[in-house]
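Just one protein chain is left out here, and the rest sit where they should.
The letters A and B name the chains in turn, as written, and every chain counts its residues from 1.
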Amino acid sequence: MKKNIIQMKDINKWYGEYHALRNVNFNVKQGEVVVICGPSGSGKSTLIRCINRLEEIDEGKLIVDDQDLYDKKTNINKVRQEVGMVFQHFNLFPHLSILENITIAPVKVKKKNKQEAEDLAMKLLERVKIPHHAHKYPSEISGGQKQRVAIARTLAMEPKIILFDEPTSALDPEMIGEVLDVMKELAKDNYTIVCVTHEMGFAREVGDRIVFMDAGEILEEDTPEEFFNNPKTERAQKFLSEILHH
Amino acid sequence: MFRHIENYFSKHKIQFFIFNTILIVSILKTIQVFIYPETHFSEIFTKDNMRFLFFGRPGEIGGLALTFVLAIVSIFLSFFIGSLLGIMRWSSVKIIKIPAVLYIEIIRSIPLLMVIFWVFFAIPVFSMMFFHTQAHVSPTVAAIIAFTIFTSAYVAEIIRSGINSIPKGQFEAAKSLGMNSRQIFTLIILPQAYRKMIPALISQFISLFKDTSLAYTIGVIEFFRAATIINNRLYLSFEIFSFVALVYFSIAFSMSKFSEHLERKVEKQLNT
Partner (left out) sequence: MGYEFDWSVLLEYKELLITGLLTTIKLSVIGIFLSFIIGSLVGIGRASKNFWISLFSSYYVESFRNIPLIVQMFFIYFTFTLTDIFPFLEKWGEFLHISDTNAFFSALIGLVLYTSAYIGEVVKAGINAVPNGQKEAAESLGMNSFQVMWLIIYPQAIKIIIPPITNQFLNLIKNSSLAMTLGVAELTFATQQIDSETFRGFEAATAVTILYMILTLFTSFIMNLIDMKFSKGVKNV
């Protein structure tokens, strides 16, 4: 029995009047790959961004890697080194070269030796299959390549957990595959992954569990098999029939 | 998140103004306690001094009133000359465009004080050259001419960027309705451009309002020179200049907040 590396208990969050997360209880085990799906505006991004405190929760308890995120003694920057995040719009640093994008955090945050960081960066670039662009700038590579650099940047911090927020939905269709391939490999390794995506093929292939959200609530949690074959709630059925027909 | 303090101020303009004034006063007070343990504010706050500072000597206009006259008359004139220059600069005909570009670029690269001296030195020279007489202009008129020459160049730039911000489609639509250039500008482009330029024009006016203090150098007895005259008589620099600073601040600050308010309103209008 593996331990829970992410524990969310009775989480509530409001944006002003708007109740964005309603009584969310959500746990992730070490090494697990969890896919979150649900209609637009259902709170998927909000949920995943709470895990590294890019968003603040208003109520509830949030424990990541045995550290209570809202304990005064917790250094959030330390926790964030363990929790990588890959964004929909990549958010590469445009003023830094690809290599610098990957090494800046290991060198400045983890105080790694520069040469070591660069060696690791080159290895990671090979792993995401773009070793030849290390000295280019982000504006000079394609969207799919950008997202793979963003993944390498996250991996360079050697995180235990990686959060993905719709990593392929800003990409042209022909580039989605190359990013998903990299993600599938990560899923087979020992990373704990929480991923918001509508790529159901990916969910089926590597997901251990699917979480379905609507209107700020978690409505269903199941294995991909179960979820796709017989969704329990009406809203999940509706959601599935909509995305599978496109 | 970054903007929460902006939101606070836009909702609480008056509070911010009061806080800021209190802050300035308390900084002044600190300076005073440490450097000028004894102050004589009551000596400058006499009826005569205040009348001189705000309205000038009996029978002539001066002080803060003259400051406003200088600023308002000059911005008014600059608005027309600047519009003309801005349109000239926008034109594609070289003989029209180049003089405007030269004027704007030269004026914008030299200090206002130099423009003031130019007017002061050049008017007699030109009148000797062309009319063979020694012209005499009062310092106030010279100041207005200088401020107008100076501000026109900046207004022209505002106008030009205002015109540039109008989508090409507007020009094309007007042309295809058979309008000539003058009609295109006066009926279609300028009315749209002016609305967008109001905030920039107001901040130009605020700059001008502060810059009128430079008329001091050619002997115009506006607010600042009036203050220095009192200072020369009483030697109460701390009291006088802190009072002058506060008055300028209150006026310029209120105008800039008003302009921000307008800007938000215009933005809303353009968005709907």
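The working rule: a contact is a pair of C-beta atoms (placed from the backbone, for glycine too) under 8 Å apart; a residue touches a chain by one contact, two chains touch by 3 or more.
Small disclaimer: the values here were computed from a predicted structure and weren't measured.
Shown as candidates are B:50, B:72 or B:128; the residue that touches the absent chain is B:128. Touch with the chain that is not drawn comes from one residue among A:40, A:115 or A:139, which is A:139. Remark: the omitted chain is touched by one listed residue; of A:13, A:44, A:80 or A:148 this is A:80.
When the omitted chain is restored, the residue from B:161, B:192 or B:231 that touches it is B:231. Panel shows chain A; residues 52, 54, 77-81, 83-85, 87, 89-95, 104-105, 108-110, 136-140, 146, 150, 153-154, 157, 163 of it touch the chain omitted from the view.
Of the residues in chain B, those that touch the hidden partner chain are 1-5, 9, 16, 19-20, 23-24, 31, 35-36, 106, 109-114, 117-118, 120-122, 125-126, 128-130, 132, 206, 210-211, 213-214, 216-217, 224, 228, 231, 237-238, 241-242, 244-245, 248-249, 252-253, 256.
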